[in-house]
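All protein chains but one are shown at their positions in the complex.
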Amino acid sequence: MLREDAEKIQTAIIVDNRPLVSDVYHLILKAPKLASEAKPGQFVMVKVASGLEPTLRRPFSLHRLDRRAGQVEIIYQVIGKGTDILTERKPGEQLEILGPLGNGFCLQEGKRVGLVGGGMGIAPLLAVAEQAVQEAIEVVVFLGARTGDYLLAKEEFEHLGQVFVVTDDGSVGEKALVSKPLEEYLQNQQLDLILACGPTPMLKALAGIVETQGIKAQLSLEQRMGCGVGACLGCAFPVKAATPEGYTYKRVCHDGPVFGAHEVLFSVPKEVTKQGGCSCGQS
Amino acid sequence: MLREDAEKIQTAIIVDNRPLVSDVYHLILKAPKLASEAKPGQFVMVKVASGLEPTLRRPFSLHRLDRRAGQVEIIYQVIGKGTDILTERKPGEQLEILGPLGNGFCLQEGKRVGLVGGGMGIAPLLAVAEQAVQEAIEVVVFLGARTGDYLLAKEEFEHLGQVFVVTDDGSVGEKALVSKPLEEYLQNQQLDLILACGPTPMLKALAGIVETQGIKAQLSLEQRMGCGVGACLGCAFPVKAATPEGYTYKRVCHDGPVFGAHEVLFSVPKEVTKQGGCSCGQS
Amino acid sequence: MGKVDLQVQLGPLKLKNPVLTMSGTFGFGQEYGQYYDLSALGGIIVKAMTAQPRLGNPPPRIAETPGGILNAIGLQNPGVDVAIAEELPPLQDLRCQGTLVIGNVSGYSFDEYCTVTKKLSYSGLVDAIELNISCPNVKGGGLAFGTHPDTVYKVVSGVRAVCDVPLIVKLSPNVTDITEIAFSAAKAGADILSLINTLSGMAINAKTRRPILSNITGGLSGPAVKPVALKMVHQVSQAMDIPLIGVGGIVSGMDAAEFLLAGATAVGVGTANLMDPLGALKVVQGLERFLEEQEVASVSELIGGLIVCL
Partner (left out) sequence: MGKVDLQVQLGPLKLKNPVLTMSGTFGFGQEYGQYYDLSALGGIIVKAMTAQPRLGNPPPRIAETPGGILNAIGLQNPGVDVAIAEELPPLQDLRCQGTLVIGNVSGYSFDEYCTVTKKLSYSGLVDAIELNISCPNVKGGGLAFGTHPDTVYKVVSGVRAVCDVPLIVKLSPNVTDITEIAFSAAKAGADILSLINTLSGMAINAKTRRPILSNITGGLSGPAVKPVALKMVHQVSQAMDIPLIGVGGIVSGMDAAEFLLAGATAVGVGTANLMDPLGALKVVQGLERFLEEQEVASVSELIGGLIVCL
């Protein structure tokens, strides 16, 4: 009855779940199958509570994959209902997760790779940095956050490569956007590939920079999700396409979350003819 | 801003929560204020989980009041969503409860009191038995249940007075309804007052017996509840009254849960004119 | 309380804060008045009153559903005369403290609506009257008064003629086009609209194969209905210019803020009172806290403040 993907439905055991900063938690899960199969840049959908509430699972990137220990790590910010409930889950408890989902980053094209992370977007970059170093690829890391406290896993990155940091308040590093140290770096040095994750405005700025400089880049995007497996079309993100409209929607959960910087469209052209409202509100 | 009754909203600590039989749990709560103020026959509304689900609190009678230890005990059967969640709550955790609610039993009128319990209705009788014995009132206990395993707290009752038991399957005591040992007892002996709790058919049968025999009796009733505090009229139970219809509805939560056997009406006369359905379904 | 200005002007009514308790979930205030000082509320809408005493429906009257409840109380109330004599007088102190007392009028005929309204209005015991027109129109074949523009117009204008206090008309969500009903009510003289009443629903016990409610169907309320209520409030506020009381699933200050942004001037708290005896008080406090956190000086700034740009 069950087929291969049903194995993605896994019961993980919580090993640790504690705050790094007041509203950012570090979750460590025992999940050997996931740890051995997942790729950096992939994500999981977490069922934060048994029962019907909240209705949907919550998507989180894999921050770190510890294949030997059979563990995966997640860093999550407390935003609303789901992450709030997640903070109450204790070590030893079980957590139903679905994953690995999505495509993940692809390191093939680079000898020296830039990793650009903003805010919680820093989280998934550690896993890819660790893999890169393992594959003898050099990483240069650019991190930006609200304050120094939110420069997640800064020390871990420093073991893996050169790290540049900025903050919004100047508490650590320069008071600037993360694009600044990147652009400065690119004035003298070269990167074969950039992998980035962070808020949409940051990614948009980045897409502009890499286009100008002619650097290949992969962006990890976020979108509100329904199913997480590609069926509901809930997680649409516009990408350039040879349609009459010049774009189409791809699914962040299934076609992404990692997209080529050149294909992502950050704002959809206003539709000329907006159809009348539908009685179900769906269309 | 807050007034006296707000103190009924209490945070209890779970001391123990384990099954007595497969689907019946014994919950012990540290709740000193409740333990010192509650009367036997009163109940609490338990918020089984934080958050919005389930919507309503669950009503449970107080099985035992341990004023010295500042503890109250509840025995609950696992029925559906709410009690299912309750089984997952662990010692040390907090539980929001509202109580004591309702009127409770009144022992004043008796020197020798019969306690009649069927199924889960046995639960609240222990508290009143203990109080009776403390007040030097003799108790005679009649318990009925599905099987011997469900004759809850049988041993405790045996320390307090004479106990007669029956079961549906004859596994312990006679295979009979609890009214049988009661009627047999009444053939030779006398009871000043009967206090009863159990399924509605049992209470109905009992009301017939006490009417015939001219014994005062108090019945503890159950009804689906909304607020638990008398405001929503959700927990209506029909009682005889001098209205044109011959009855009125009282609130189990506020006017009860304990009612005089003579006043309770077990089936409402069919309404002659059923009003058309309402667009809100409410009326 | 803090420095945030919570006052709102709801059409002809001045509210100390925009939070009202909704009819049927707050009795005549007596029970919750033991839990907290009701003067913390903007106003209280009391239980529905009818011309004669009504026993209400047989139990069970309440069923729980995912994120909500169904109720089929059946308008149990002592009748308007007893209510005027016994239930409303104890609430008059609150009015001196600026908390409104609002009567809720139900009926099964045009005449009954008018009779009850007249008595309540002349009693001087209420600041306003809320008309619950979700009940069946017996003469009109059992279809509710509140679901057809013509009957809405007829009932509201009839009641308006005998009502000396501000008139709130409470709309049923069980309609194809709520704006059509809202227009009729406004044209007939409603000062304020409250929406929504409960959605029609049903619950079944699959094991016993029976409906859970003795009435078979009931009215759905609570958090589950919030999206439907928000949409209808927004839709009506976009379509016309009449003050609105937004109701449906409000349990927090944030929920209240959502309704104000959608275009309501005040909000009503119903099921939340059943979920927690301090439910309505927590909405007032939560709204105040929300405004403080968002650095909004006056709650009025939220009203209709939804930013919609595509």
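The letters A, B and C name the chains in turn, as written, and every chain counts its residues from 1.
Note that a contact is a pair of C-beta atoms (placed from the backbone, for glycine too) under 8 Å apart; a residue touches a chain by one contact, two chains touch by 3 or more.
Keep in mind that what you see is a predicted model, and the values were worked out from it rather than measured.
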Touch criterion as defined above, residue of B:Leu52, B:Leu95 or B:Leu115 at the omitted chain: B:Leu52
Touching the absent chain when the full complex is considered, from C:Ile129, C:Leu199 or C:Val299: C:Leu199
Full-complex contact with the absent chain, from A:Leu98, A:Val113, A:Ala132 or A:Leu219: A:Leu98
Residue ranges of chain A at the interface with the undisplayed chain: 1-6, 8-9, 52-57, 81, 98, 223-227, 229-238, 243, 245, 247-249, 254, 268, 275-283
For chain C, residues in touch with the removed chain: 58, 65-68, 70, 143, 147-148, 174-177, 199-204, 206-211, 214, 216-218, 220, 222-228, 230-231, 234, 249, 254, 257-258, 261-262, 290, 294, 302, 305-308, 310
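Going forward, only the chains that are shown with their structure count from here on.
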Farthest chain relative to chain C (centres taken as mean CA coordinates): A
Interchain centroid distance [CA atoms averaged], chain A/chain C, Å: 45
Numbers and ranges of chain A residues touching at least 2 other chains: 52-53
Sequence positions of chain C contacting 2 or more other chains: 66-67
